[in-house]
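Encoded as structure tokens, the structure appears first; notes follow it.
A protein chain is absent from this complex, but the other protein chains hold their places.
What follows is chain A.
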């Protein structure tokens, strides 16, 4: 646009600025001329971007998939199997009946060499640890600090009973998972290390060293496992694991570690203490033995996803190249401009 100063005698730029001139000062910002990179998504760019993603993703996918394939996992569902025959129609009644329950025996076959540590998980299904009422039913202060023992806000309905406040209070602790697993191999007890199964940060900071359980599971209805009264919460690792609530209704939690290699063909006897009630809500219970890779447990998803995305990108790169070769669109073809396309243009 012709600035009027240029039209007049002598350009406004050349002339020394008048006093009181309201001429805006030049700056790249106010004149909106900041140096900028202007990427144009040309076909070449599109194709190269796809290729790049493909090249990066496929190897990662392969590696991840290999990592996942390396993991040996044994899953055994035992919830219905561990109910005595005469109770199959009324599992809930069986599990809720007081008194000791006979141990349940399971046999696991090792199909592949398993390198130690072998992680023992229990997996629950249809258990809504992420339900709003459940998630908030705890009191972190009480867990951490012995002086806040009476801080039971949010713990309803498992906050206190006739004997006083419950430590740890709340539904989460109350419904602590309490099935037990014992493993033996060739009639030899396999030691399950139940230490170090929780995140260190939880142990050190969230559960107090000098907070001890109190009045726990001493009310009318017992929700789950009991805790040793003389062990501080920070050492009750199964509680710590349990209280790190899961994101989904189907979840695995670490039970312990077997620190011995298992050979292919080994048969492992599991002596199961089946106490935990998942029967009332048709929840499944599974026992999982798994090794890990650098990427964690057996999960093909990442690898497959990488491969899919990478493959798709390769495919797209290919098809775009084909289109480009067969029917190239010239860049900046003015005939594409809307006002050049149709007659009249409006």
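The criterion applied here is as follows: a contact is a pair of C-beta atoms (placed from the backbone, for glycine too) under 8 Å apart; a residue touches a chain by one contact, two chains touch by 3 or more; residues count from 1.
By our rule, contacts and distances are computed from a predicted model.
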item: Protein name as given in UniProt for the chain not displayed, "Phospholipid-transporting ATPase", "LYR motif-containing protein 2", "Glycosylphosphatidylinositol anchor biosynthesis" or "NADH dehydrogenase [ubiquinone] 1 alpha subcomplex subunit 5"; value: "Phospholipid-transporting ATPase"
item: Candidates A:77, A:214, A:252 or A:284 - the one touching the absent chain; value: A:252
item: Residue of A:83, A:114 or A:197 in touch with the missing chain, whole complex considered; value: A:197
item: Hidden-chain contact residue, picked from the options A:66, A:229 or A:281; value: A:281
item: Chain A, residues in touch with the chain not shown (by the definition above); value: 1-8, 12-13, 18, 20-43, 46, 49, 53, 57, 60, 64, 73, 117, 119, 121, 127-138, 140, 154, 156-158, 171, 174-175, 197-199, 201-202, 205-206, 221, 223-224, 241, 244-249, 251-254, 257, 277, 280-281, 290, 292-299, 301-302, 305-306, 309, 312-313, 316, 320, 323, 329, 331-334, 336-339, 343-346
